[in-house]
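Right, subunit A next:
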Amino acid sequence: MKINTYTFDIIVIGAGGAGMTTSLYLANSGLNVAVLSKVYPMRSHTVSAQGGIAAALGNMHEDDWRWHMYDTVKGSDYLGDQDSIEYMCQNAPEMMYEIEHIGMPFSRTENGKIWQRAFGGQTINYGQGYAHRTCAAADRTGHALLHTLYQNNVKAKTHFFNEWFSIDLVRNAKKNITGVVAIHIATGEIAFFNAKITIFATGGAGRIYESTTNALINTGDGLGMALRAGIPVQDIEMWQFHPTGIPGIGILITEGVRGEGGYLVNKNGERFMERYAPHAKDLASRDVVSRAIAKEFRAGNGFKKDGIDYVKLKLDHLGEEVINSHLPGIRELAKTFAHVDPIKDPIPVTPTCHYMMGGIPTNKHGQVITISEREEDQIVEGFYAIGECASVSVHGANRLGSNSLLDLLVFGRSAGMHAADAIKHDLPLHHSSEEEIKAALIRLERWNTTDKGEDYNEIRHAMQKTMQEDFGVFRTEKYMVEGVKKIEELRSRLEHAALTDRSQIFNTARIQALELDNLMEVAYVTSIACLARQESRGAHSREDYPDRDDKNWLKHLLCFANGKIKYRAVNMKPTTVKPFEPTKRVY
Partner candidate 1 sequence: MRFSIYRYNPEADKKPYMKDYEVDIPSDSDMMVLEALLKIKEKDETLAFRASCREGVCGSDGMNINGLNRLACTTAISSLKPPIVIRPLVNMPVIRDLVVDFTLFFKQYERVQPYLQNNDETPQTERLQSPQERAKIDGLIDCILCACCTSFCPSSWWNPEKFIGPAGLLWAYRFIQDSRDTATDERLANLEDPFSVFRCRTIMNCTVVCPKNLNPSAAIAGIRRKMAEKGS
Partner candidate 2 sequence: MVNKPTSDMSLTANGLRDWLIQRFSAIILAIYFLVIVIFLLIHSPINFITLKNLFAHLWMQVFSIITLLCLIFHAWVGIWTVITDYIKPVFLRIFIQLLIILSLFIYFFWGIEVLWRLI
């Protein structure tokens, strides 16, 4: 097998919002940067984000980044790192102005400023009523943002390697990360991308669940690669279920609908969120609303069709004008996928896997952190992670709506700044021998040479079903123990699965198989972590441990590929404000 080597200062894996923010910064700094993406950049999942980006601009009312920080800390159920949250919220306004200046087509207020809408969990003055803090481009903010970033990367002449799938990290004898090996989907060419710095911006892994709002491409490739390279993932038990996905297909209906005044009703026509969150009602944070819906199902208050429970999201009272100007995309999606026109009828919705709060642990510069034998944080030199694949951790146990786009922008930029600085301070380029490169190609070789074996599709379906049933909104030890066993069995079966298509040119079956390897890694550590955390916090809701347990569990959980678990302290030391101490979380 011939392996070409391409050398760059920095390689970015993934061309979604995070990857292209960092690459834009790096390209504008004059560095030799390459972006590898398994799809064309504008196909990345950021494109599906709808509602908006949180930033305390104060365009609609007086606002303060500290209020935003408070909401985020509370939203995270105190598992978020407060230094990172502080950094994110403080930098949010400047970041909005920056993307506005490069062309982001925000919706506008009457006086020409960036328009902001209400979103779940966002309040004024530390919990006093709704804040309008979410900067939006109608309900297609992710699309607008991703295209703006791509356009500016075109302008900056960023070097894109489109439809290149990264297979694994390459490490040398001294354990330095020297880059990745990747395969060009269109030709089957295999190359080693040698760089001083490798930045992962590979997104989420929502496809471990059967029902998800995530794109087909969200297969946790970065997490799989990191885990196989011996790096742990953090808080991976924290999976956000979005309250409003279209039943069956899982298409997302933005929280912005509730921000505009839409609300949920059960089959009795009752606005049930008033019972669960008397103040915030439908704009409580997502874990709260999803759990409330699941409880309604259990009480028999849900609608049911084709074996799927759902409630309805009512928005016809908002009027045609508001829907067409602020929620045109939602109207289109509801018509296409739910066969209702929201101007007249409510949209059927159900909690659906949406976002991975956990990920590769990093500091606020995006530098990847692992944990030493002596349980100390250790920076992995030359390796960064940003966006959904990273756990920086600003979302903790539950992400607030409209904080994900902010996360990828702020930390995409901070990683870019930090990496550019490191290069300017003569970070060396480490090389790898042919053996070390070949070692990173083992699993590709495995798929290329296994002649007979099980169909990988079967394994994927079984994995998704197990995750959905045993590690969903509510979790119980009894089922999870079974679930872990099932996932372990599927994981070993996957090692013997086989491909029937061995062609070189645009072999998508092979890519699916390689993706499944990554999904399986993520599913496995998720199952282990879910079982390990014996409390209920944020999105992690244990029926056998219904309460939050700050004494024992106010800590990050790190899980390695072999199932080994370690812990890290939550950062409670913001630099400019007093820390927010954990209190009972009510909405």
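If you want to know what made the cut, all candidates are chains of the complex that A comes from, given by their letters.
The definition used in the following text is that a contact is a pair of C-beta atoms (placed from the backbone, for glycine too) under 8 Å apart; a residue touches a chain by one contact, two chains touch by 3 or more; residues count from 1.
Just so we're clear, the structure is a prediction, and the values are computed from it rather than from any experiment.
For subunit A in this complex, the touching partner among the options 1 or 2 is candidate 1.
Here subunit A touches candidate 1 in the complex through residues 39-40, 42-45, 47-48, 57, 96-97, 100-103, 105-114, 137, 140, 143-144, 147-148, 151-152, 154-155, 186, 215-217, 249, 251-252, 329, 332-333, 336-337, 339, 455, 457, 499-501, 503-509, going by the rule given at the top.
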